[in-house]
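To start, the structure itself, in structure tokens.
Just one protein chain is left out here, and the rest sit where they should.
After this line comes chain A, so read on.
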Amino acid sequence: MDRFADMGRRAFLKAAVGSVMGAGAAQAVPVAPAILEDAIDIGRAVLRTGVVESDAAALRAALGVIDRDIATLFTPRWNARMRRDFATGDTVHVAGWTLSRSEARLCALAASLRQQGLC
């Protein structure tokens, strides 16, 4: 069973609130391994729910990212986009949590890359 059979508070706190939403430098800084793991867990739950694209290429295209290094993805540069998602109601529901579509895609991308052994 996945460590994250469903979306949990602890992982969510670290991955979504702690790193992505957290105030900090705008430039890309490598993400802490634990947070990446949490994001991957959340991403698996997102992928299972089927609320966003299911393969890495489509997720990259939807997010508009070309970064090869997944660890540099999780930075505060996404904050504005996530807030815009919420403002426009562009959200998804995963195991009772409401996420911005962009953050759901980010986590799904991390999970999908892990699946392929790329991170």
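Quick note on the criterion: contacts are C-beta pairs under 8 Å (C-beta built on N, C-alpha and C of every residue); 3 or more make two chains touch, one makes a residue touch a chain; residues count from 1.
Please note the rule applied: contacts and distances are computed from a predicted model.
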Inset, instruction - Look at the options "GMC family oxidoreductase", "ATP-binding cassette domain-containing protein", "ABC transporter permease" or "SoxAX cytochrome complex subunit A" and return the one that UniProt uses as the protein name of the missing chain. - result: "GMC family oxidoreductase"
Legend entry - Which residue of A:Leu36, A:Leu63 or A:Leu99 touches the chain not shown here: A:Leu99
Inset, instruction - Spell out the interface residues on chain A facing the chain that's missing from view. - result: 4-13, 16-17, 21-22, 79, 82-87, 89, 91, 93, 95-100
